[in-house]
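For this view, one protein chain was removed and the others were kept in their places.
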Amino acid sequence: METSRRPIQGTTIFDGAQAMKGYALNKMCFSFNSAENRAAFAADEGAYCRRFDLSEAQIKAMRERDVLGLLALGGNIYYLAKFAGILGLNVQDVGALQTGMTVEAFKAKLLAAGGGNG
Amino acid sequence: METSRRPIQGTTIFDGAQAMKGYALNKMCFSFNSAENRAAFAADEGAYCRRFDLSEAQIKAMRERDVLGLLALGGNIYYLAKFAGILGLNVQDVGALQTGMTVEAFKAKLLAAGGGNG
Amino acid sequence: MAEVVGGLGTSHVPAIGGAIAKGLQQDPYWKPFFDGLPPIRSWLAENRPDAVIIFYNDHGLNFFLDKLPTFAVGAAPFYHNADEGWGLPVQAPFRGVPDLSWHVIEHLVEREFDITTCQEMLVDHAFALPLQLFWPDGDAPPAVPIAINTVQHPLPSISRCLKLGRAVGEALASWRGCKRVAVIASGGLSHQLDGERAGFINKAFDQQFLDELEANPDALSRYSIHDVVELAGTQGVELLTWVAMRGAVSASSKRRHVNYHVPISNTAACQLLLAP
Partner (left out) sequence: MAEVVGGLGTSHVPAIGGAIAKGLQQDPYWKPFFDGLPPIRSWLAENRPDAVIIFYNDHGLNFFLDKLPTFAVGAAPFYHNADEGWGLPVQAPFRGVPDLSWHVIEHLVEREFDITTCQEMLVDHAFALPLQLFWPDGDAPPAVPIAINTVQHPLPSISRCLKLGRAVGEALASWRGCKRVAVIASGGLSHQLDGERAGFINKAFDQQFLDELEANPDALSRYSIHDVVELAGTQGVELLTWVAMRGAVSASSKRRHVNYHVPISNTAACQLLLAP
């Protein structure tokens, strides 16, 4: 694995190293494609996490809705988005959570990025 | 799909055309990796075939243990081998069935192919 | 000998599906995005493709990390949409063109593309939305889905995706089964959903990307995947589908229509029409 890549601010590349760390976590989130599994998770989050062999650190980050923590522990945003779906969060809510902004401020930042649209 | 390939005697290439014909049949045979599914098939072959949406021709060929017929209907030998496993047939029995030989004669043919081993 | 009538690109933010379901096309937030569609629909009405190739990326519906292909080609008679976990309405099954799929698969393997072949394949919003947007009456032509890995690095390079597109274009040129094929790219442009840099958008890069995609796509190969992440965001790598689409249409194609709007959700949204 390439470990010498130049860092990109605020960005984790989901590569082999992350994929190894996060396999169980991502597998659990992948299971959330099924309504039945989402209900089972909602009914007992801790038990569901343990059924998928998550690490204690991952279970804690799940419990605390700590998105940055989940990413650091190998979570992939494409699968984590299904967890966000359970929580009723859209990608802007998740963006605000990760950047420490209010949702309004996060939306304003996105609008500003389009300044001079056309 | 290439349809102009030169024919090889006694040989069907499992290509896209065959794969399309045989998808349901091969999917059923793939399910025979599980002992539970093998038992369900043995308990009611016809119902099991219908559950996998096999065509009537495929169901008939299954019922008649018509290996050449199953190949012509899109069966792939790697998956059909799992059906043979249920029947307690090894690859030499299946070879004899397809060539119209006795198992003894089929084995003798194989031995002859090695003539002057070394 | 099929003719490639042109290439289309569109963003596929899941929220677009929600907006369609709720009929929000004229809502002030959505209007600038949906206003990009009529010119494309008129062009399609005139050019009537009878099949489409769709380059897209799966977001964890059909593929998981146990079997993650770099390039996957569908070869099914129907492709089913399904629950992705966010409450989007599940779409009716989409028609495939298995004969064309196998023709493309034969050609790609001959040209040393090591594809994964999918005779059964769930398709997510990234496949469904372009068809819903471009054919809102539900009369989209049948499709061949080609999924490109954008989930787990290493991703295929820009150069590899351009070659993939060109090989698909060659396959279409030698296809006798239907006469007119459109090629669709689904994804991008710049956006980043994850990390402290979530919300990153790079309008200058997107504009330059669109210019080079039209005029000189080979030049884009100077960007490594790491560069693309830096310049377009972690999910901006979806522009690989646009590169593949560009490869499949004729080299002389020009931009006939473009609509670029920031933001839709967290994304720099774009629709593009390239045609000879």
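For the reader, a short list of remarks on this structure follows.
Going by the order they are written in, the chains are A, B and C; count residues from 1 in each one.
Everything that follows uses one rule, which is that a residue touches a chain if its C-beta (ideal position, glycine included) is under 8 Å from a C-beta of that chain, and two chains touch if they have at least 3 such contacts.
Being a predicted model, the structure only gives us computed values, none of them experimental.
Within the entire complex, contacts from the absent chain reach the displayed chains A, B, C.
For the options C:G85, C:P156, C:G195 or C:G233, the residue in contact with the chain missing from this view is C:P156. Checked against the full complex, the candidates C:I16, C:A51, C:L100 or C:M121 give a single residue touching the omitted chain, namely C:M121. Contact residues of chain B toward the unshown chain are 5-6, 8-16, 19, 23, 26-27, 29-30, 32-35, 38, 67-68, 71, 76-82, 85-86, 90-92, 94-95, 98-99, 106, 109-111, 113-114, 117-118. Panel shows chain A; residues 1-2, 15-17, 19-20, 23 of it touch the chain omitted from the view. Interface with the hidden chain, as seen from chain C, comprises residues 63, 65-72, 105-106, 109-110, 112-121, 152, 154-157, 159-160, 163.
Here is the rule we use: only the chains that are shown with their structure count from here on.
Chain centres here are Cα averages; for chain A and chain B they lie 46 Å apart.
Not a single residue position of chain B touches two or more of the other chains. Contact with two or more other chains is made by no residue of chain C.
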